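Every protein chain but one is kept in place in this view of the complex.
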Amino acid sequence: MSTRSFAIGLGSTPKRVLPGFGLSLGISLTFVSLMLLLPMTGLFGQLAGLSLAEYWTIITNDRVVASYVVTIGAAAVAAIVNAAFGLLLAWVLVRYEFPGKRLLDALMDLPFALPTAVAGITLATLYASNGWMGRLLEPLGLQVAYTWVGIALAMAFTSIPFVVRTVQPVLEDMPHEMDEAALTLGASDITGFRRVILPHLWPALVTGTGLAFVRSLGEFGAIIFIAGNMPYETEITALMIFVRLQEYDYAGASAIASVVLFASLALLLVINIWQGRFIKRLHGGHG
Amino acid sequence: MSIRLHAIGKHFGKTQALEPVDLDIAEGELVGLLGPSGSGKTTLLRIIAGLETADREPGGRILFGERDVTHLHVRDRRIGFVFQHYALFRHMTVFDNVAFGLTVMPRKQRPSSGEIRSRVHRLLEMVKLEHMAQRYPAQLSGGQQQRVSLARALALRPDVLLLDEPFGALDAKVRQELRRWLRHLHDELNFTSLFVTHDQEEALELSDRVVVMSDGRIEQIDTPDVLYRRPANRFVFEFLGDVNHLEGSVRNGVLTCGDARLAVDLADGPEELLLRPHEVELAEKPAAHAHMPVTVTAISPVGAEVRVELAADWLGEPWLATIRHADYERLALARGVRLYALPRHWHRFPAERDHQPSKTVATTS
Amino acid sequence: MQRIGDAPAVRRLLITAAVLLAALFLLLPLVAIFAQAFARGVDVFWANITNTYTLAAIQLTLVIAVLTIPVCLVFGVALAWLVTRFRFPGRRILQTLIDIPFAVSPVVAGLVYLLLYGRTGWLGSWLDGHDIQLMFAWPGILMVTIFVTCPFVARELIPLMQAQGSREEEAAVTLGAPGWTIFRRVTLPNIRWALLYGVILTNARAVGEFGAVSVVSGAIRGQTNTLPLHLEQLYQDYNTVGAFASASLLALIALLTLVAKASLEWRAARREDHA
């Protein structure tokens, strides 16, 4: 994902002076309906075949519920780790000059560019107890592969660019007077960072972390190799969907998928609304 | 608290932004740093603030009173700094912005929250924004934001107040108002202030003394009055106001330029004389010492004086003269009217003595 | 210039931490892929790459990517133009809808296509009756690939076009330029880097998509196996070196993507410096 893709634009939109409304509307609507909405009817068709009670039973099956806990827990840990790690990386990339900076910058997009299945087998190879990393970590009592730590790790890997690439441009655009104002008022580095810089980055950081979290909820390919898939302990929700498919239980799969889908969309919506409010406060909008 | 600088210079990479300078500012003084962009004035201000570090060589020093702050971090210098674009914290209310400096003090020195509240309210009262305390910066006008910024800078009762083009981003009317108000505030609280501006009018109006800078050098430090009347060099003279040029050659005490003649007390040779617009009088007839025919090309009777643009064959660039409204009426000026210019004073800055005091000659009409 | 966190010790600490973490977390996996691919020497690697089925998989993968890009391009540009240049009811909803592929797990994305176009789906049964096969053939793979990649170009363009506003286009309208000319001569030069960047991301994802494709591919070796699927099968076949050889090809494409992206950014940064 790009440096700028998650920024919320503030440009105003004019009346229809410009040409191309019909054409662009036509293309967009055709595409959205055929490629996005029409297929989704398949999902809802399956759901329509379920009574509310059946739906409820499927999505509250205790093994499935356990998978929610594992998935959300690991995704939350991954998101929090990424928030810290992503902030550090964005900070270093924006604020400091050092040899290899461009390389580091380019490397940030690797998880998006690398197919998740490749990431999955590679992480599993690295962090298994006889892998390069596993060999170092195991003696320290930290088992990564086949534990929820591994799940969180795979999630963190696939979603780190969300945080870096949302925070980076905001940090770049932050005027240096903000730092200076804080310093002239006697703030220490830590206070200045906490009270001036962090609040400034907050919308971007929350957005990036939120997107990372959403992405982690749906990730399958990268996780499944390293998860261990123990019932109640290291089974993720995406696996529950996969299992239903193996059982030819399309309705069940659709039901669980719909939970993830709605949770993700709701979260995206909340992020958008919240960010809109925040930005309104920073940039005006009286009252 | 006085400010003393000794041999403070600054390089950015290979370019010298500031030649080593000395500067003394007395306690309670309000001093303007004036110069065109790139003259080093902002760099100097930021070095005093501690936002930039002066070059190690030649080992300059900065003293606030008796306190050597040369190697002190900006946060420990106890200065107030006002930024050109206000630099308010956008995510904080006006109140929180002003209170920031107090709330980040180490716990031991930090005033109680009640005291912070009353101090901030006193400051907001002073900048006439007490009713805006709970607003966010984005909801204020530029002038209001700059007042908040000032209140924020004063909250810590700094020894020294530094302002970087404080009114540069505001429109003319607000600028005028804030200027007067700053002068008041300064006289009332009596802190030592140093501000940067590129607007000579602002510098002359506001300052006790003005430091004129160009190309990383201090050209002159003086009161506005002296500065205007006795500019140290041609740069200062030209920078402080409109200038009319007269180029010609002198022979036997008379400077000739085309069909214009002016009696001067100078040796033979080429000369360039400079005149302020108010130093040019207009008359219907030439005088004994000056025969300088001109044509009026534009008149602008706005303000306390009338500005008249003059052109002539012997002039490379048109001249500007400012005359009183009474004279304007008496002479019945209109575009196309032919008159004679009569210089009352002129100034001369010989090139080889660029940095020497100027020679200013009054000619009696 | 004094800034927060400028103290040399802090700077050194943070840079070291960032570089170390990035090396362990991001670079090491990349190294591991190539290390595994060449674990049994260059010859074995080469034999795996030039295997008929691998070559077929590479070809299919590239074809899918090449077909996906223009579709995403047209859609992305049309949508971005629509939502940034006009106000109309439903604009926000439309903008949210294109996030669906981000919110849907790829396996589910494949599933919904299968449920619709598969033999038992309502469209699929009709198609089956007319002997048209979309699923388990390259059109199906193309369709799900478009589904998962379609937001990239649009998401790249929308913030940019929003920030730029439409003054320039309006100026062109006042000068009497026809619509297509406005787009080609005014809009396109302003957005071309973002556009290209969107294409790069689209390509990266199109080449690497596994979850959605695996559901609709049918995995017929030499026919409907894309490179990621082929990789997974080799892995299933105890051919670790072969799997990682394919993985290294995908990683190589990823690296090319990163290089292309980085060089675009540097170019953009240079242009800004000159401006």
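Chains: A, B and C, in written order; residue numbering restarts at 1 for each.
Note that in this section a contact is a pair of C-beta atoms (placed from the backbone, for glycine too) under 8 Å apart; a residue touches a chain by one contact, two chains touch by 3 or more.
Here is the rule we go by: contacts and distances are computed from a predicted model.
Trainee: Choose one: "NADH-quinone oxidoreductase subunit K", "Thiosulfate ABC transporter substrate-binding protein CysP", "Formate dehydrogenase subunit gamma" or "Heme exporter protein D". The correct choice is the protein name in UniProt for the chain not shown.
Mentor: Going by UniProt, the chain not displayed is called "Thiosulfate ABC transporter substrate-binding protein CysP".
Trainee: Please work out which displayed chains the absent chain touches and list them by label.
Mentor: A, C
Trainee: Return the single residue from C:14, C:27, C:49 or C:67 that touches the missing chain.
Mentor: Spelled out, the listed residue whose C-beta touches the missing chain is C:67.
Trainee: With the missing chain put back, one of A:212, A:243 or A:268 would touch it. Which one?
Mentor: Only one listed residue reaches the unshown chain, and that is A:243.
Trainee: Among C:16, C:50, C:120 or C:263, which one is in touch with the chain left out?
Mentor: C:120
Trainee: Based on the whole complex, identify which of C:72, C:182 or C:199 touches the chain you can't see.
Mentor: Selected residue, touching the omitted chain: C:199.
Trainee: Return the single residue from C:25, C:86, C:136 or C:152 that touches the missing chain.
Mentor: Result: among the candidates, C:136 touches the missing chain.
Trainee: Under the stated touch rule, tell me which residues of chain A contact the chain that is not displayed.
Mentor: Residues touching the hidden chain, for chain A, are 58, 61-63, 124-125, 128-131, 145-146, 224-225, 228-232, 239, 242-243, 245-249, 252.
Trainee: Which parts of chain C face the unshown chain closely enough to count as touching?
Mentor: Residues touching the hidden chain, for chain C, are 59-60, 62-63, 66-67, 69-70, 114, 118-121, 124, 128, 133, 135-136, 138, 188, 192, 195-196, 199, 218-224, 233, 235-238, 240.
In this section, only the chains that are shown with their structure count from here on.
Trainee: Trace the shortest chain of touching neighbours from chain B to chain C and give its length in steps.
Mentor: 1
Trainee: Farthest chain from chain A, comparing Cα centres?
Mentor: The chain lying farthest from chain A is B.
Trainee: Where is the C-beta contact count highest, in terms of which two chains?
Mentor: Going pair by pair, the biggest contact count turns up for A-C.
Trainee: What is the distance, in whole Å, between the centres of chain B and chain C, each centre taken as the mean of its C-alpha atoms?
Mentor: Each chain reduced to its C-alpha mean, chain B and chain C end up 57 Å apart.
Trainee: Can you give the whole-Å distance between the Cα centres of chain A and chain B?
Mentor: The answer is 54 Å.
Trainee: Just how far, in Å, is the C-alpha centre of chain C from the one of chain A?
Mentor: For chain A versus chain C, the centre distance works out to 16 Å.
Trainee: Multi-chain contacts in chain C: which residues touch at least two other chains?
Mentor: 1-2
Trainee: If you look at chain B, which of its residues touch at least two other chains?
Mentor: Counting only residues that touch two or more other chains, chain B contributes 50-51, 73-74.
Trainee: Tell me, which parts of chain A touch chain B in their complex?
Mentor: Residues 175, 177-178, 180-188, 191-192, 195-196, 199-200, 202, 281-286 of chain A touch chain B in their complex.
Trainee: Mind listing the chain C positions that touch chain B in their complex?
Mentor: 1-2
Trainee: Given the complex with chain C, which residues does chain A contribute to the contact?
Mentor: Residue positions touching the partner: 1-21, 23-25, 27-28, 31-32, 35-43, 45-46, 85, 88-89, 91-93, 95-96, 98, 100, 102, 104-119, 121-123, 125-126, 132-133, 156-157, 160, 176, 179-180, 182-183, 189, 192-193, 196-197, 211, 214-215, 218-221, 238, 241-242, 245, 250, 253-254, 257, 260-261, 264-265, 268-269, 272.
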